[in-house]
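Excluded from the complex is one protein chain; the other protein chains are retained at their positions.
Chain IDs A, B and C follow the sequence of writing; residue 1 opens each chain.
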Amino acid sequence: MSSFRLSRGGRIDRAKPLHFTFDGKPMQGFAGDTLASALLANGRQLVGRSFKYHRPRGILTAGAAEPNALVTIGEGGRTEANTRATLVELYSGLTARSQNRWPSVDFDLGAINSLLSPFLGAGFYYKTFMWPAAFWETVYEPIIRKAAGLGRATYEPDPDAYEKCWAHCDLLVIGAGPAGLAAALTAGRAGARVILADEGFEPGGSLLAETAAIGEKAADDVLGETFAELASLPNVRIFSRTTVFGWYDGNVFGAVESVQKNTASIDPNRPVERLWRIAAKHAILASGAEERPLVFGGNDIPGVMMGGAMRSYLNRQAVAPGKRTVIFTNDESGYRTATDLEAAGLEVAAIVDARHSAASSWSGRAPVFPGAVVQDAKGGKALTSVTVIKDGAPVTIKADALAMAGGWSPIIHLACHRGAKPIWSDAKAAFLAPETQDGLTIAGSAAGLGATEACLADGAEKAARALRALGFSHASPAFVAAIDTATVAKPLWYVRGAKGKAFVDYQNDVHLKDLGLAVSEGYGHVELAKRYTTNGMASDQGKLSNINAIGILAEARKVSPADVGTTTFRPFYTPLSFGALTGASKGRHFQPVRKSPLHDWATKNGAVFVETGLWYRSSWFPMAGETKWRESVDREVLNVRQNAGICDVSTLGKIEIFGKDAAEFLNRIYCNAFLKLPVGKARYGLMLREDGLIYDDGTTSRLSENHFFMTTTTAYAAGVMNHLEFCAQALWPDLDVQFASSTDQWAQIAVAGPKSRTILHALVDDDISDAAFPFLGARQVSLFDGKLTGRLFRISFSGELAYELAVPAGYGEAVADAIMAAGKPHGICPYGVEALGVMRIEKGHVTHSEINGTVVPADLGFAKMVSPTKPDFIGKAMLSREGMVAQDRPSLVGVKPLDPATTFKTGSHILSDGATPSLENDQGYVTSSCYSPNLGSTIGLALVKHGPKRHGEHVTVWNDLRNEYTRAVLCSPVFFDPENGKLHG
Amino acid sequence: MIAPSSHGESIMRYSAFSVFLNALRANKSWQPAWRSPVPKNHYDVIIVGGGGHGLSTAYYLAKEFGITNVAVLEKGYVGSGNVGRNTTIIRSNYLLQGNNPFYELSMKLWEGLEQDFNFNAMVSQRGVLNLYHSDAQRDAYTRRGNAMRLHGVDADLLDRNTVRQMLPFLDFDNARFPIQGALMQKRGGTVRHDAVAWGYARGADSRGVDIIQNCEVTGIRRENGRVVGVETSQGFIGCGKLALAAAGNSTVVADMVDMKLPIESHVLQAFVSEGLKPFIDNVVTFGAGHFYVSQSDKGGLVFGGDIDGYNSYAQRGNLATVEHVAEAGVALIPALSRVRVLRSWGGVMDMSMDGSPIIDRTHIDNLYLNAGWCYGGFKATPASGFCYAHLIARNQPHDTARAFRLDRFSRGRMIDEKGVGSQPNLH
Amino acid sequence: MASLIACPHCGPRPKEEFTVRGDAGISRPAPDAGENAWYVYVYLRDNPRGRHKEHWHHTSGCRRWLIVERDTVTHAVYAVVDAAAQGETA
Partner (left out) sequence: MVDFALLHRCALAGARSGSFGASSMTARITLGALPEGHVLQVLAAHGSGGLQNLIPQIGDGAPHAVRPYGPGQWFVVGDAPLSAADIAGKATLLAGKASIADQGHGRVRIGISGASVEAVLAKGTAVDLDRANFAIGHSAMTLIGHISALITRTDVDSFELMVLRGFAESLWDELLQMSLEFGVNAKTAG
């Protein structure tokens, strides 16, 4: 047979040929093919190499459980390693490459590992590679790591789009096989909102390959009619190519939809994958069952395939698995495969039935060997023959294909994602999940049923029951009740006496003896065996291997599979791309951007921006000729101190506080007093956490009796708002106090410098003379002859005569322009957060560099701000603990180099003069530092043990990371204008 | 080849030669790595919890202090707690005086561990890079790196170009929060986590310690203010001293003696991708989102992010957190987009009120506590066992674990690396 | 729990909209309750396996602090009420 494609039959469209390549070789398939079926049709059975021994491997399954046929598809940034050929919908232009082989999949030098296999048993690496000690990282591990993995990922960014969606429904049906279709139809007819999700590109599940009739009808007709009716119901959404990968709390299901994974010409307007979070009132899990491989020698030779997969390729894609097939079965399924093979005109060499009572109803041509087993399959890169033990004697049968039918395991993963444990059923010889859990019911073969009629009935009945519980009282099953006629396989966990390696976990090369070794070494617990042998840890997550491993462990431990139990089923049901989980939140869109109302004004004035959380803040404003940032910052600082400057402080958190208890509330929130703050005044406030440590600081102004305006730091704005709401709602719900965040409402502009008042005179209608509007004045003002109302605060972070003017955000730019115009004759300049930082360090003002969650007010020189008289405020009670009042707590000091030509950086540590560098000798660290153009030297703030007592002490500022050791002196943290003469200007 | 052990049985010493010899005997001569004994009526010390810390405590009790009449009681299988479900990272890049020397002791023990307990746990010092994205983060790492160096711990501050040369596939050009550099600890890295539990179990067992699996402690019996033993699913077992090492469930066990702890249990998720050919050589943490990643010897990218944020004993997490972690991952490494995540799982963390652990005596004279490891427990395994064994044997804290006292909260001596205070889900 | 919380004011919303603070079973002592009472309040936790009350803030919704009563093992939610109106049910 030059081609394995049958001339007729199947669900492929022979009028639509598709061209693709495998390892560079051009091949052709048809619409309706998967990559796997197309490879088989082209006679390509050997498609990959196993992980450890580099054994030649072929296509084993036709679905998600595929452990062998992993290929790399796509090019460049679209490269996808470890892709299951069985799940890839074929398209023209698809490029696929085999993996884990060198130089080629047909001739792989790595296969030498197979010869060394006696030394490479389970856990061998735990016992060796330890001597000499240095060799592990220099010699052994690099070799092991080089061998790691199967496919190679690209380093190129993904060019495609992804997105995420929410969906809501009354009933989610997972799987569009017989049970799922019946459930969806039942619910659809009842008028419920239904989502039917299926991982395939064509819904139908096992019906797609079913040749037996269902009642009076062909399976295909049942499928067609059901599907047509579902499609006509507006309340039913059908998500094909959609894998439900996880069941989460609140009955939310995660699903991923392949939107454009079946085409080489990607539409950039649509995502390639879409993540769904489906909030379902109830779900029917109709995920079907997985056929079990049989464990015998050479059960991994290309040509050995699951019987159900063979049927699927035969009936869906009209692909023959080989010319001459041996069936190895221990249930009825093997006979169905034999029937379909013979119906397609293919030879079945023998039906090897492990059961002694072989099916008497078999009417096909193939001979049946009851009570026989396949002990070994033979062949290298392709199956040539099998050794059958028949009546106790070996018989060799020539064959190029072997179907394994070891019984069925219900696919219960999702049902076990939220803690339910699978339960071994002797009757079904399988692990089942609890049939009903809150929000989820299992139906069909996922619930252990076999016959198609029974699955249809079960899905319909369970959907009707679930819907009635949801209030759809008239819901009735769309299919009639049926008895399950299927028989259950008697487990055959492995075949004794195999000569070749009998694989349990194909991808990870775990074979029978590895599990035996695990038991004899004490790793017989199912979890330990998994971890020791790596069984079930490959990309198929043990979908095929776990059940046999459990059976083998049970026999070795002489207990029931029930006593062995399963490993934990965890998301994801099948592997899920980072892209799908990420959606559109990537690159520059990783997080949203938050822009100040003065962003464009700053841009216009040449600002360099810096990210502060989600905000962009203007950092400095370079002028023509300035090449280094320090030039700009020094100029801005000097100019503010000599003339005036304007700075955007809109990003500070701003909160309107209302209510007749607002003052009382603030009094409890801040450690200093607020109850008697006069209307028209601002006050600096220190907010503690309940553990006594400082949380945030800022100024709060009283605009009217029951209306305050709080500012917070930029970084803590959201946290402070949550904190206020917590205190008001959860701690003191009886207080009348309300909050509105007005951060975005106001453009807030600092105008600082000796000429600031003069400049503001040109804007502000009200009297802002020192007498009328002294330091810490705060009030609503009229601007520009009444054109605008704003809020003016006489507060200063720079230590200069300074104001903050708040105006409605949309007018911010116009007002800033007006200030610049008014200030031009006075030499005003815009300044950024760098200059702001320099000036606050010069004045010893703290920020979150100092308020780092480990300081109490006294550490920063704020001891007097802690009200001794207030009965209660947040943090009061814990402030008196021994460690909080200890004398040696790191406390705020200034630090400056002895030689102004030397410098130091933030994060340097402080060592006493001459002390040996050690943690024990660590005196503290520099929290903030900058070059002060006013002092002509680097200056810093530091938290140092006994800090305030050590002014004048010489120390070493130790920055070993940069080999920078600066002799310095501790001093007052106020470097500039300690008498605050300028502030009151 | 055969080393005598203290209880008359023999264990096979592991070596390349032993693997070779056994292969010739068709691998039929391997013995159990540890025994499965029936519990005795009484032990000098009972350790509750057969995870990394419990087993390492037993190992060092036997090896360093000669106390071998010890039982480790494990309600599941050996290593079924967090030692078997973490992201395998080891490092000693801590900031504060209470933590830094302790984690460095742990690192030193890691460095000689395998030869010490004759089990290859694949300690791999691949380097840990903490990326920074702002001046403030750089300054914080400068402080931390210098604190490390003050204690003789290796630390390097890398600039953007150096990081780029090492890891050119990180997003340097299109990032929302561009990478500015990294703090690197070259000696940090990864260890095969299960093997740590097995190595300690085998080492402790060979010195006479009884490791008793499937033995859940259901009660603690006290007489005259002292613990006399524990009720278990295998009956009452008496003891001279009782040592708790059940992180994740510390408060549940402590509740048996009506002891409240400054601890909440939170779920932390972790993830592994499909196996890939070598992709990333170091351990890398993203400084602008919750994400860290390394690659296992099998090829899987092992990664994680932040805790889910609510109290849980469920060992499973939330999809929103999964998405959050993936978003941060792709923000850091755009090429991850086409990589597939294989599996997610959750571990139950003992989150303490300052983010640092507790190794201390309790108000009951012969009851000891090892708890509150947050998500730092794995890297601490050797030092935790070492210091806890010291405390149990000598009734005095080991010097390097002196700060991990239970009364530090009431005294106002918290060890808060992040400075977020008594809200565990922020640590 | 956690994937969706039924806010008594807004209906079911995803976890992303909320900020979790922690144990709601503790109440703030009187200012003069003494060091130990405050230590217990600020630092000690029941941390039960099973039923537990927690403070959740509907940060991206109505901005109300809620008390979510739920099971820490099964994650089943029993009740969600406004923190200022304990006793009312969702």
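Throughout what follows, contacts are C-beta pairs under 8 Å (C-beta built on N, C-alpha and C of every residue); 3 or more make two chains touch, one makes a residue touch a chain.
These numbers come from a predicted model, not from an experiment.
Within the full complex, the chain left out of the display is in contact with A, C. Across A:A111, A:A167 or A:A213, the residue that sits in touch with the chain not pictured is A:A167.
Remark: the omitted chain is touched by one listed residue; of A:R355, A:R468 or A:H589 this is A:H589. From the options A:A762, A:M865 or A:V885, the residue with contact to the unseen chain in the full assembly is A:A762. Contact with the chain that does not appear here is found for just one residue of A:S7, A:T138 or A:N269, A:N269. Chain C residues in contact with the hidden partner, per the touch definition given at the top, are 4, 9-14, 16-17, 58-64, 82. For chain A, the list of residues touching the undisplayed chain reads 161, 163-168, 193, 267-271, 277, 279, 584-585, 589, 591-597, 600, 615, 656, 658-661, 706-707, 734-740, 742-746, 762-763, 780, 783-785, 787-789, 808-814, 818, 821-822.
We adopt the following convention: only the chains that are shown with their structure count from here on.
As a whole-number value, the distance joining the C-alpha centres of chain B and chain C reads 30 Å. Between the Cα centres of chain A and chain B there is a gap of 23 Å. Shared interface positions of chain B, i.e. residues touching 2 or more other chains, are given as 314, 318-319, 410, 422.
Among all residues of chain C, those that touch two or more other chains are 1-3, 14, 21, 35, 39, 42, 73-75.
Chain B meets chain C in the complex at residues 249, 251-252, 260-265, 308-314, 318-320, 353, 409-410, 422-425. Residues 1-5, 12, 14, 19, 21, 24, 28-29, 31, 33, 35, 38-39, 41-42, 55, 57, 59, 63-65, 73-77, 82-85 of chain C are the ones that touch chain A when the two sit in their complex.
Across the interface of their complex, chain B is touched by residues 1-3, 14-16, 20-23, 35-36, 39-40, 42-47, 49, 52, 54, 72-75 of chain C.
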